[in-house]
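With one protein chain removed, the remaining protein chains of the complex are shown where they sit.
As written, the chain order gives the labels A and B, with residue 1 at the start of each chain.
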Amino acid sequence: MAMSRDEIFQEVQEVLVDALGVEDDEVTTEATLMGDLGAESIDFLDIVFRLEKAFGIKIPREELFPAESLMNNPDFVSNGKLTEIGLAELRDKVPHTDFSTFENDPDINKLGDLFTVGAIINYVETKLAAA
Amino acid sequence: MRWIWIDKFVEFHSGKCAVAVKNVTLAEEHLHDHFPGFPVMPETLCIEAMAQTSGILVGEANRFEEKVILAKITKCVFFDYVKPGDTIKLDATIESITPEAASTSGKITCGEKLIAEIDLMFSHIDQNLAGKEFPEENFVFTDTFKSLLRGLSSGDGSSGTLESGAD
Partner (left out) sequence: MRFILIDKIVSLDPGKKIKTVKSVSLAEEYLADHFPTFPVLPGVLLLEGLIESASWLVRETENFAHSMILLEEARNVKYKSFLAPGAQIEYTVEAKIIEENISSFTGFGLSKGERIVEARFGLRHFNLADENSIMEATDARIIEDMKKRRELLR
């Protein structure tokens, strides 16, 4: 299934518009799921269901949105920031995301900012290439 | 006013889809407020009827072990209204289901008329709402709800069929 990045973006955009009730033009590559698009726990599940259907792939929720389990684990979080182990765990789980800014100030409240529409597109691209 | 918005199941395919019906009657008090002189079934109660149809379908898929509650109305659209004397048919289908949640699609019809299309998401709250406290027992699926499934006989294709899943 050789989809171009643009085709993947169109499908992802449609999924996010349907799941989050936002307008097409709000779904830009840089838009953050939680901050800009207002996504929450229940929405993450909806997004996963729809992406699986749209692309015919299996998506363990942990792979796409690991933030929640990381935030609840005391080994990974200390004083409101991710520890070295936490950062390593995050890097491992989400290779499709760019951490450079986050690493400078790994405040867990900013974890949400990492999850952009672009990150989802990267993830889908990787999954489709591996399929 | 009871909080039961469907009257019976006429089809039930475990883990997949189900059909329920509800009669709308002037005996229902709320109709007299919505609206006085021209009673129509409130759209939100149509949504609840679909939520109960879909919710029981999702709950039964896990043998009623999970407390299944409505978490999100993803989308609903109404094309027409429902009046006393009407019987509405609710068709619900499970789109996806995991240990934490489920998503369903559905439509409500009255005879040939399409009344609404309603897509919902349910949460299995023990798996999903850490930090909030609930009673141990499954307060969602009471005997009243489970008894709605009792009228169905197994697999002979007559009106009211209950098809079991893997178990």
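Please note the rule applied: a residue touches a chain if its C-beta (ideal position, glycine included) is under 8 Å from a C-beta of that chain, and two chains touch if they have at least 3 such contacts.
What you are looking at is a predicted structure, and each value in this text was computed from that prediction instead of being measured.
Trainee: Decide which residue listed in B:75, B:113 or B:150 touches the omitted chain of the complex.
Mentor: Selected residue, touching the omitted chain: B:75.
Trainee: Decide which residue listed in B:18, B:47, B:92 or B:108 touches the omitted chain of the complex.
Mentor: Final answer for the missing-chain contact: B:47.
Trainee: For chain A, which positions touch the chain that isn't shown here?
Mentor: Touch set of chain A with respect to the missing chain: 20-21, 40, 42-43.
Trainee: Take the complete complex as the reference. Which residues in chain B touch the chain that isn't displayed?
Mentor: Looking at chain B, the ones touching the missing chain are residues 1-4, 29-31, 33-38, 40, 42-45, 47-48, 51, 69-78, 81, 132, 134-135, 137, 139-140, 142, 144.
Criterion: only the chains that are shown with their structure count from here on.
Trainee: Please name which positions on chain B make contact with chain A in the complex.
Mentor: For chain B paired with chain A, touching residues are 71-72, 74-75, 95-96, 98, 100-101, 103, 121, 123, 128, 130.
Trainee: Chain B touches which residues of chain A in the complex?
Mentor: 18-19, 21, 41-43, 45-46, 49, 52-53, 61, 72
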